[in-house]
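Please find one structure pasted underneath; my questions will follow.
A single protein chain has been omitted; all remaining protein chains appear in their positions.
Lettered A, B, C and D in written order, each chain numbered from 1.
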Amino acid sequence: MTGMDAILHGGLQGYLVVALLLFALGLATVLLRRTLLLQFMGVELMLNAANVALLAFARFRGGDAQAMVFYLFIIAVAACEAAVGLALVIGLYRHRDTTDSDRAASLKQ
Amino acid sequence: MFITFALITLLGALGMLLQKNVVVAGLCMVAAFFGVAGLFVLLANPVAAALQIIVYTGAIMVLVLFVIMMLNSHEEEKAQASHPVQRWLSFALLAALAFGAVKLVLSSGGLKALAVAGAEMPQAMTLQKVGTALFADHLLGFEVAGLVLLAAMVGAVALTKRNL
Amino acid sequence: MSLTPSQWAALLPLLVPALGACLVILMSLDKDQATTKWIRGAMYGTALMAVAGSFWYLTDLWKTGAQPTFFQLHMDRLAQFTGIFVMVAAALTILQSWDHFHQEGWVKGETLALLLFSVTGMMLFASTTHFVALFLGLELFSIPLYALVGTVRARSESAEGGMKYFLTGAVASSCFLMGGVLIYGLSGTLDLAAAAATLRAQGLALDPLVLVGAALMLLGFLFKVSAVPFHQWTPDAYEASPHPIAGFMSVATKGVAFIALLRIFPSSLGPLTAVGVKMQAVVAVLAVATLVLGNLTALVQSNVKRMLAYSSISHAGYLMLGFVAGTPAAHTGVLFYLVIYLAMNLGAFGLLTAFGLVGEHTTFEDLRGLGWKRPALGFSAAVFMLSLAGIPPMGGFYGKYMIFRELVATGHVSLAILGVLASLVSAYYYLRFLVALFLQAPSAEAERLASDRPVVHAPLAGATVLVSAAIVLAGGFLQYFLVEGFAKRALVEGLGLIR
Amino acid sequence: MTWLNLHPLTFLVFAPTLLGFVLMALPHKFGKLARLLGFLGALGIFILSLAWLLGHTPAAGGTVMAERAPWFTLVGLPVDYALAVDGLNLWLVLLTTFLVPLTMLGTWNSLKDRIGTFAALFLLLETGMLGALVAQDLFVFYLFWEAMLVPMYFMIGVWGGDERRYAANKFFLYTLSGSLLWLVALLYLANKAGGFNPALMAQAASALPFGVQGWLFIAFAVAFAIKVPLFPLHTWLPDAHVQAPTAGSVILAGVLLKLGGYGFIRFAIPMFPQAAMHYAKPIALLSVIAIVYGALVAMVQRDIKKLVAYSSVSHMGFVMLGLASMTVIGTQGAMLQMLNHGISTGALFLLVGMLYDRAHTRMIADFGGVAVKMPIFTTFFMIVTLSSIGLPLTNGFVGEFWILNGTFLSGFSWGRLYACLATSGVLLGAVYMLWMFMRVFWGPENKDEDSGTHHLHSDLNAREIAVMLPLVVLIVWMGVHPKTFVAASEVPVAALLQEIKAPAPRVFVLKPAVHEAPGIPVSGSPAPEAPAAHEVH
Partner (left out) sequence: MNKYYWLIPILPLLGAAFNGLLGKRAGKSVVTVAGLGVVLGSLVLAASAFLAMKALPDHRLVLNYGEWMVTGSMAVPFGMVIDPLSGTMMLVVTGVGFLIHLYSVGYMHAEEGYARFFSYLNLFVFFMLTLVLGSSLPLMFVGWEGVGLCSYLLIGYYFETDFAPQAGLKAFLFNRVGDLGVSIGMLVLFASFGTLTISDILIQAGHLAPEASFGILTFATLMLFVGATGKSAQLPLYLWLPDAMAGPTPVSALIHAATMVTSGIYMICRLAPVYTLTPITMSVVAWVGAATALFAATIGLFQRDIKKVLAYSTVSQLGYMFLGLGAAGFAAGFFHVFTHAWFKALLFLGAGSAIHAMHHEQDLFKMGGLKTKTKITFLTMVAGTVAIMGFPGTSGFFSKDEILYLAYLKSPALWLVGVIAACCTSFYMWRLMALAFWGEPRDHHAYEHAHESPLSMTVPLMALAVGSLLWGFWGVPEAFGGHFNIGEWLKPALTYGQIHAAHGHHEGPAVLLAVISTTLGLAFGFLGWSKYKDGPAWELAFAAKFPFLHGLLLNKYYVDEGVELYLLRPIRWFGNLLWKLFDVIIIDGVGVNLPGALARVFGDFTALFQTGRVRNYALSMALGAAILLFVFLK
């Protein structure tokens, strides 16, 4: 089947496109939102995009378990990042009473 | 089916990007995660789907929403507050990436070959396979992942513990 | 699967710090750790022991010349080099942080634990070609650093800096991850060396997805070495974090990232020639940007820590030039440069502690006249700054010399000229440091502050400074042994880049 | 002692540094002791250098002493640890070892604080200068060349005048800018030659296309010209001189500037003969400009030290002119002029320093009638002034006379014109020096309360006289019997010029009287029917 169909009918290309778009959206969230928590979520989205791509490839490589293991590690790491990230947000909030990243801009130039 | 889940995922993400209200944005993101889980199912990978729902929607999202509430930072965010250059550059970048993604996928010969070759491969991803791989090949990784978790925990504690 | 004794011996350098970290955590559970001296001593002792142990095993390994490979680890000479590098950095950092945190008035075991975790991660990161291990290592040394940067609870900037470092770092590492996934997808294996071979065999070396994957991975490295335009976290994070931690980041993160870059790109992905070529092209462009921007911005800083941050950015530029040249000699030069850079930059940051500049008081104003008050430190400061500026006979000069020499040899004369002009600019702000130390009398206001601030004693930090100065001078006069006996062997026998 | 016999130069070069570090280690309160030790050490070095360098009989090539051993390669080009003293640098080395202790003695009391550190830096500087002078491997030369900057930077920056920070930075960065670009050229050529051995590099250079040679030569020349300093790269000099403490100025003028000229004769010209000859004209032009320009600017200075600084620009212009002439006479003149300038200008700076120590001002307008109060000082100043304006029988004359003759004879078409233009420097030199002398020393005594003259209470003391006497002796010696100081370089210079195929000197051919046998020899062999002269000895 041709490229476009493959994308639309759930071929590997389709998953890749979804993954890359998800990645882009996650990045865009980091760039466009000011609420720190949402920016972190954007990062999570990017990780998820990676997961999608990873598992899609795994599927088309006949269910490669290596990828699956990697997926587990990625989830773990994602959790860790979330933990540290949230801790940092809370720490910042204690000082600045805000979670607006634009207002935490005292270090510059 | 694929289209549906794909749309759920992407629209959820888009909603999170555009939704003014922080809480609602967070909920959009839950949707996105669900969509991803669905995709995993389609990829004949129920384990991953389950993990996705448990870990992300279950753990992380709840945590995030909890923090959002706690820090009551769910006031409306004024989008125009962000510098126009920042905003338009970002949107341009987003568009470019989206366009580039499709183009990239279409232009990659290796991908096409793989799609064709992999379509009729056996697909079952069983926990047994995973387990073997995990403890046979990736013992080191497993340990390290543990260390990462420990480190993150210590870090979080160090950052937030009150009595210091 | 079980490990042979020799493999265990090779694994110990990673295990010891991790175990040390766990021990320190246990000790730090004592709630009055901040008050009772002996617990503090025990914690620091343990940490030092862990580092020293790891260092000991590494040198042992180096002596035997064994280069075992097991799991996804290549404990080859390059890895051992990295280990020694990181351990020295860690040791100096720990010693400095004892003084610094006492000056700041609070001591926490967690910092030590995090430091040790990140040390472990660094060694892992630099000693594997397997993407899973690579990614885990990256995270294992990044996440503790995020926490360490934000760890100064007293200062609001601290949390802010940590947040910035974390957010940008997370984005970078997800890019890195995505890149790896793409490479895996097309090659079917997670081991990059194998992947490169397969891709080449399947004629997919030029497949756009592969290229994108390589580019995204490169981004991950460039972020860690803080190359323009992935550098902006650097000054903020350094200013936010405690002096020793800033020094550690500036040295260890950069060094490890460069070594890993060396291991991955020219070596593992070697078969993908196109990738190598494009890598050099893009690195050349970014190196120019890094040199120009880093140096010019450092020129206008009033805060020493920020100045040092920008200077570390510009040094990333020089090291990247080494990759542009890409010859074995240039890579050796990079390794040698890293060794000297470790000493001179950690020394420079150590000076802040040794001079007892706490909190915000890290401007050039605060340095005025200190060089004469503390002659030994002043002398070392001169050594560091001249070396950073690349003035012979300091070690820094020889690093620059090797890199520029190879640049010229490979026909990048214009880049070399830019490089020397950059170091001309850099000389100005390094001299400014010395101007403050020696050429300016302390301002009346500074005198007043000094009078009501208790006189600081930082023996350990002072010692580290002197040691670093000794290393830098040694680099100047024994450069031959460091290069031939250490850096070159790491390359030759580790990566087999020089045949 | 065997080690010493094997490595005399290494000892000469590095002994000061060792001593210097010892002095640095001494605590502040032992400053006076450190100063004494430093002086004695430098004196010892001087005596040793005299004994060794003049004691040895030079080898065939004029080499007095040499050391060479492979040093390192650093995964690439081999670097040799090669030192040598030969005809070209013999007297410059001695000048250095001579000036250092002399200057220490001359500025014994002019510094009040951190004198120990100052002495230490001074010794480090001596190492840098000696090393650069004796280095026979371009990498080693570069090392010492750069290493010199640091002590001088601190000497200016710490002990200097009000603008010292600006001056020190300017000095450092100015010089560095030149030498860094030169480093790139050096690396380029070294890569072509496969090493830093000057001979190999010269071969490699000759193989390169002329355009490249030109660029390389320019890189070399700029680095050296900044040190000389050649117009228009001279502007660091006045600031550095005026701000530096006396000792700094003396060494700066006495030795550091020489290294520029020395670099030309030792490296730039032999390595790029064609390029050197191709660019000889612009260099000579700049030198002539420097001669006149420096003099004109010196004429209108109000600060004695600045005046002397600009006079250095003018005098070093002569050196460069002589080198550019590419004739034996001119080059020898340049070699001698370097020594002259080292002695005379060094002495001038010392004298200005002595005046400043007493009056705490250097403004010409603040003086007048000093001769009444300080006759001895005035006498010395007069003698040095005369040597600086090139009065015959002082050193200044011989150097300038040779340079002018060499330039006039030079095979280049511009030689005659430039020589005639350069003579004006001799006149202008007299103008600014004697005008200054008149305003400072002669005329009615300046009686203002805050004038410099008013603060002069004592004439030179024994120490200061002891410092000045050797200089005066040298001034006359070099003027009356210059051969002592240029004999060593005669052969190497001639060989060099022959090797680079410098154009043959241009002479005028005169028309013999019609009934004469054609072809009167233009060189002065008396014709046969010359009346027999009665030789008496």
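Operating definition for what follows: a contact is a pair of C-beta atoms (placed from the backbone, for glycine too) under 8 Å apart; a residue touches a chain by one contact, two chains touch by 3 or more.
This is a predicted model, so every value here is computed, not measured.
Contacts of the undisplayed chain with visible chains (whole complex): A, B, C, D. For the chain left out of this panel, the touching residue among D:Leu386, D:Leu474 or D:Leu496 is D:Leu386.
Considering the whole complex, the residue from D:Gln213, D:Gln243, D:Thr327 or D:Ser388 that touches the absent chain is D:Thr327.
Contact with the undisplayed chain is limited, among D:His360, D:Lys483 or D:Lys501, to D:Lys483. Residue-wise, the contact with the chain that is not shown comes from B:Leu93, picked out of B:Leu11, B:Ala31, B:Leu63 or B:Leu93.
Checked against the full complex, the candidates D:Leu102, D:Ala419 or D:Leu456 give a single residue touching the omitted chain, namely D:Ala419.
In the full complex, the hidden chain is touched by chain B at residues 82-83, 86, 89-90, 93, 96, 100.
The chain not shown here touches chain C at positions 163-164, 167-168, 171-172, 175, 208, 211-212, 214-216, 218-219, 222-223, 228-230, 232-233, 235-236, 275, 278, 281-282, 285-286, 293, 296-301, 425, 428. Residues 170, 174, 232, 235-236, 238, 293, 296-297, 299-301, 327-329, 332-333, 369, 371-372, 379, 386, 391-393, 397-398, 401-402, 404-406, 408-409, 416, 419-420, 423-424, 426-427, 430-431, 434-435, 438, 441-445, 480-483, 486, 490, 494, 505-508, 510-516, 520-524, 526-527, 529-537 of chain D touch the missing chain (whole complex, contact as defined above).
FYI, only the chains that are shown with their structure count from here on.
Distance between chain centres (mean CA atoms), chain B to chain C: 31 Å.
Chain geometry summary: the mean Cα position of chain C and that of chain D are 45 Å apart.
Multi-chain contact residues of chain C (touching two or more other chains) are listed as 132, 136, 139, 143, 146-147, 150, 153, 159, 162, 185. Annotation for chain A: residues 16, 23, 26-27, 36, 40, 56-57, 61, 66, 69, 73, 77, 80-81, 84, 87-89, 91 touch two or more other chains.
Partner chain B is touched in their complex by these residues of chain C: 1, 18, 21-22, 25, 31, 34, 71-73, 106, 108, 110-111, 113-114, 117-118, 120-121, 124, 132-133, 136-137, 139-140, 143-144, 146-148, 150-151, 153, 159, 162, 185-186, 202, 204, 207-210, 212. The touching residues of chain B, counted against chain A in their complex, run 1-3, 6, 9-10, 13-14, 16-17, 22, 25-26, 29, 32-33, 36, 39-40, 42-45, 47-48, 51-52, 55-56, 59-60, 63-64, 67-68, 71, 73, 77, 79, 81-82, 86-87, 90-91, 93-94, 97-98, 101-102, 104-106, 111-112, 114-115, 117-119, 121-125, 129-130, 132-134, 137-138, 141, 145, 148-149, 151-153, 155-156, 159-160. Touching chain D in their complex are the following residues of chain C: 328-329, 332-333, 372, 375, 379, 382, 386, 391-393, 397-398, 401-402, 404-406, 408-409, 413, 416-417, 420-421, 423-424, 427-428, 431, 435, 438-440, 479-480, 483-484, 488, 498.
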